[in-house]
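One chain of protein is taken out of this complex; the other chains stay put.
Labels for the chains are A, B and C, by order of writing; each one numbers its residues from 1.
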Amino acid sequence: MRKLGTLRAAIFNAGNASRASALEISAQDFEQAWRTSTLGGFVFGKVVLEALLENDDHPESGRGSLLYTGATAALRGRPPFIAIAAAKAGLRSVSQSLAREFGPKGIHVAHIVIDGGIDGERLHANAAQRVARSGDPGLLHLEAIAETYWQLHIQHKSAWTQELDLRPFKEPF
Amino acid sequence: MRKLGTLRAAIFNAGNASRASALEISAQDFEQAWRTSTLGGFVFGKVVLEALLENDDHPESGRGSLLYTGATAALRGRPPFIAIAAAKAGLRSVSQSLAREFGPKGIHVAHIVIDGGIDGERLHANAAQRVARSGDPGLLHLEAIAETYWQLHIQHKSAWTQELDLRPFKEPF
Amino acid sequence: MRKLGTLRAAIFNAGNASRASALEISAQDFEQAWRTSTLGGFVFGKVVLEALLENDDHPESGRGSLLYTGATAALRGRPPFIAIAAAKAGLRSVSQSLAREFGPKGIHVAHIVIDGGIDGERLHANAAQRVARSGDPGLLHLEAIAETYWQLHIQHKSAWTQELDLRPFKEPF
Partner (left out) sequence: MRKLGTLRAAIFNAGNASRASALEISAQDFEQAWRTSTLGGFVFGKVVLEALLENDDHPESGRGSLLYTGATAALRGRPPFIAIAAAKAGLRSVSQSLAREFGPKGIHVAHIVIDGGIDGERLHANAAQRVARSGDPGLLHLEAIAETYWQLHIQHKSAWTQELDLRPFKEPF
């Protein structure tokens, strides 16, 4: 591809969550969730890593960051989310393998577990009742999420985070 | 399919473990590991569950068992096993979702984490040195594994196990 | 102490669960939970291990078993169970350290996570409503628990379990 500049950080944020009994989810639906979240994250990671490996390995910031957006479902399989949970569990595993392989080469790979609704267009358009019920700040603010991603990106190479969770203060967990 | 008898227990045991850097594993290889371990386990589970749901729900033994063979890789992604780790993490998640959905319907879904080499044909044929180095009983005996699967199958419905690990006494972990 | 015979298996089963806000639990209450579950398990383990180390290391069964009864609280700290959760988390950690140190010496150390009410005297005497609501088998049967402990004790040394969970088929988790 034509090079647009130097890559320093890349964020993987694909996802979708169908809800159904395992018996009602087809192999095609199950595969689609995997393609989006697991395979997508793997292929994305390979391309990003190849680009980042061309950067100099800065003594404080390394070569750059590869940040994966995860979900609580990655940690626990539960109905009716069998497809998204399996896909997100696979993505989390990918982030761990990449962190262990490429951390020593100066690339910061992290996995952010988003646990709660996001205060963005999708919920406001499709789930107005939930937005109202949650109140503010009962949903994750976009700027607050972005701030943590940014802080992960600029962490000093001597103290990198591989995984953290983000949830509204009153979200049950 | 033509019915051969009443299904009481089914064991999913597919797997394969290629080793390579994430950069050297193709999307096809990554997909193949997922097809074998995760999608295979999901599709297998659906077929088995539909058969088991036809059984009576016995007050002590339930309708039957669906047992998944997992691996330590399911718990931790690490190079050079990114493909098998992601696939086994997905399988573990599937087993949890199915256990939570179908346990209350009388079906025992369990995930067995095999942590160590298995004292079977494959290692004896392909890894004679490892077999010699492990000594006996440094590899998991087939009969010992089978015994635990059997015990899981006959557990009383009031005390079912969802996950356990199996490893040789001297295996580091 | 006067020796009564050869020790082969020992089960640690102490516990108690007070419920209160962290602000209402005194340091003394917190300490009491720890003394019962964590320190008790550690001291018990040391005495048992010293006795088991005197046994011959049988090639199939090893020297004997040390089995710890844990609880779901060991895996997740949550109010109002801060004291018991911290104590059970400590006990689980003890079981892991002992398994890693003494497994290679032929001693089987395992941790059993009991997740649900037990169909025994305590609940029948103190929580008749819960017993009625759970129905049968909605509580763990004593014989079923005992059977799994027995199976852990007689597992072959090539395939030992360090941790498993036990819960009634319909218990949410």
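To be clear about the criterion, a residue touches a chain if its C-beta (ideal position, glycine included) is under 8 Å from a C-beta of that chain, and two chains touch if they have at least 3 such contacts.
This is a predicted model, so every value here is computed, not measured.
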Displayed chains contacted by the hidden chain, counting the whole assembly: A, C
Among C:F30, C:Y149 or C:F173, the residue in touch with the chain that has been omitted: C:F30
Touching residues on chain C - with respect to the absent chain: 21-23, 27, 30-31, 34, 38-39, 42-43, 45-46, 49-50, 74, 76-82, 85-98, 100-102
Contacts of chain A with the absent chain, listed as residue ranges: 59-60, 62, 100, 103-104, 106, 108, 119, 136-141, 143-145, 147-148, 151, 155-173
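Following the convention adopted for this analysis, only the chains that are shown with their structure count from here on.
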Chain B on chain C, rotation in degrees - Cα superposition, rounded to nearest 5: 180
Residue-number overlap at the chain A/chain B interface, same or different (half cut): same
Chain centre separation (chain B, chain C; CA means) in Å: 25
Centre-to-centre distance between chain B and chain A (centres being mean Cα positions), rounded to whole Å: 27
Shared interface positions of chain C, touching two or more other chains: none
